[in-house]
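After the structure tokens below, expect a handful of questions from me.
All protein chains but one are shown at their positions in the complex.
Labels run A and B following the written order; every chain starts at residue 1.
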Amino acid sequence: MPNIIDTTEMVKKVLPIIYVLDTSGSMSGEKIAAVNEAMHETVDVLKDISEKNPDAQVKIAALAFSTGSRWITSENTLEDLEDFVWTDLVAGGTTDLGNAISELDKKLSRSELLKSEVGFCIPVILFLTDGHPTDSYINILKNANKNNTWFRHATKIGIAVGEDADQEALARVVGNSEAVISVHDNDTLKALIKVASITSSMVNSKSRTSSDTNNAVEIINQTMQMLPCKGVTLNKSSSSETKKTDNNSSDYTIIDLDESNW
Amino acid sequence: MTEFKPGDILKSIDGNNIKIIRFLASGGQGDVYEVEYKGERKALKWYRTFGTNKKKFYENLKNNISNGSPDKNFLWPEALTTTINNSFGYVMKLRPKEYHELSEFIIARGVKFPSFKAAIEVCLKITSAFRILHNKGYSNQDLNDGNFFINPDTGDVLICDNDNVAPNNTNMGIIGKPRYMAPEIVSGHNKVLPNTQSDRFSLAIILFIILCNNHPLEGKRWVSIPCMTPAFAEQIYGNNALFIYDENDRSNAPVDRLQPNVALRWKYMPDYIKDAFKKSFSREAILNPSKRLRETDWLKVLTRFESEIVKCDCGNEIFIHDASDTKCEKCGRIYNVKHKLKLPEYSLTIARGTWLYRCQLGSCNDTEALNPILHSVYVISNGKKVLCLKNEMGKELKAITTSGQVRMVKPNELVPVLTGIKFIVFDKEIKII
Partner (left out) sequence: MISNYLIFNQTVLGNSHKRKGLPCQDYSLSYRDSDGKFLIFAVADGHGDRRCFRSAFGSKIACEVLLETLRSIVNDVDLTFLETLFNDKKKELDFFYKLKLSILNRWTENVTNHYFNNQISEDEIVKFKIETTKGLTNDEIIKAYGTTLLGGLLIDGYLILIQQGDGHIFIFDEKGNSFDPMPIDKNCVANVTTSMSDKNALDEMRHVLIECKENIVACLMGTDGVEDSFSSLESTSNFYSDLIELLLNSYKNNEDLQSNLITNLDYLSVNGSKDDISVVGIVSKSIDKKLLAIYQSKKEELKCKQEINRISEKLNSMNRKLSFLENKYLEAKNKLDATSEKFDETKNQFSDLKKDYKKRNTFFSDLIRSFLLSTYDEFDHKYKELATEREKNSIVFKNAKKEYFEYKKVYDGLEKSKARLEKKYLVLTKKK
């Protein structure tokens, strides 16, 4: 009798949670301190919760971007929670969002970060920025969405820190203006990072058809419910863009038409 | 294994050299090569198989060549080759690269029509070319989506595969392509042969496919058939065929979920177009070839349709209903029809780029059907934008001003669009209202 029982494996799909964090000059001081504190606390909480999660095994990756981007976690693999240590980020430089996205495009593949033997749930990517992108990110974003299925299907959430944050850019990146949350004070920022991470880790891994993409919004809604109200605004979909009309741009002949003749 | 290699030289029957440059493609009946003939790059079609009567086919081809092309839109055989290894071929112009097969437009994944108006212009050109062909006494006998090559940018049409074109009621043994053959041919089982009447049915199918993006006989009945055996094919395309929008019988209506495009298109078709299709594919027309729409009938409805398509400021194409103000479904703006041209049979909206053709005034000769009469353009006069009608006839046009004076409009002269101006063309009066 063949041992099917032998070949059975206990398998928990991996849920990658990827942090893409703005460490530009404007983040220095209290903002980056809040982020650092948040990450320390988040990791601890995640460790507790993930043990009890029957559907998924949470693994982390973190990418910092300012002038260029660099991986905080390993470039070869996602890190297990028990192996994840947070080394404080230092802020300084510009806001090269495009560089970060192209790095994601490169690394989100089964031959790079997603190298695991175990199957994956749809990754969750948390983007955090406080300013405007200083490099051209739109084409990079288009390419990533076109060529990288993991990026395209990933549940993407945006956190806009402060008034100067480019919410439109974030909305473009995460693909949905309703998946962007704005924060205006550091305590809420801390809480938000923590809560968003926790909620993301519990995203259900039910089989869905490819037309369902509500995860990001569900995460946001649940997060909003768990946060104190002050200091957080949710982006509502902007009003329909006024379309530029393709009006009569051809050159007209200028003549002297004497209408009185007619 | 192709018959020829690059560098081989053949001879045409009038003694000229045909030098093989390279192999291009393989078709149903033969192979096509790029060749050099009389100093120019041309195409050579070399046959591998023949229909029923090789000699008859050869003679027919020879005749066609000496009669010349019926119209500039036909890619016509130019020179016949001598016989080699019991086979022969002919030389014709090369098809330019910008032209794409009609079937590529139908899949709509490769090439697309730049606008609906462009699609209608293609329909007009195809119909007009066939009118000319038929009135010269020929019938195509193998009209299908592989015969037409369209330049999506200019809307020009090239009609190819004229191998089997023969005088009406003479047949070369080819009966057509499945799905495009007239019902009597399908149910005739090789005993009923193609002619101009069956060409007309095929033409109607092609027009429907271009405008509505679906085959006119392929609806619910067709969808339920898992495997198209000859028996089933006869049910769908033969004498029992049923139009998907047949007035009396809805059992072959399109299946919404699997054929969503055709319902959308059909909804926007003006009534006279719908009627034209309903008539061409009515049970009567299926069974009685003489009831089918003739080319002139198509030209009339198509030119009218073309003039009723205008562009909204938001970029969407609007189908003007009854020459009156129509709302754009995309942005909600109302398109104001400020002026109309009252024709003998209906009123034409005067928008930017409207054309008036000869056939819209009534019956005329085939070659004159698409002769342009008037074209509307915007010009700047005294600092403002004025809509004018340009005389495209190439000769003087008689007009009557708002005050009753007679004026002769020179070729290319512009007439401002003002209510009350009349034109007398080919003994018919048309008025701006």
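The criterion applied here is as follows: a residue touches a chain if its C-beta (ideal position, glycine included) is under 8 Å from a C-beta of that chain, and two chains touch if they have at least 3 such contacts.
Only a predicted model underlies this, so the values are computations on that prediction, with no experimental measurement involved.
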Residue among A:F65, A:F84 or A:W262 that touches the chain left out of view: A:F84
Cross-chain touch to the chain not pictured, restricted to B:G7, B:G39 or B:P226, is B:P226
Of A:S74, A:T134 or A:S177, which sits in contact with the chain we cannot see? A:S74
Chain not shown, touching residues in subunit A: 1-5, 7-11, 13, 59, 73-74, 76-80, 83-85, 87, 115-122, 149-150, 153, 205-212
For subunit B, which positions touch the chain that isn't shown here? 220, 223-229, 255-258, 260
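Operating definition for what follows: only the chains that are shown with their structure count from here on.
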Using mean CA coordinates as chain centres, what's the gap between subunit A and subunit B in Å? 52
Along subunit A, where are the residues that touch subunit B in the complex? 243, 245-248, 252-257, 259, 261-262
Any idea which subunit B residues touch subunit A in the complex? 313-315, 331, 352, 377-382, 385-386, 388, 401-402, 407, 414-416, 418, 421
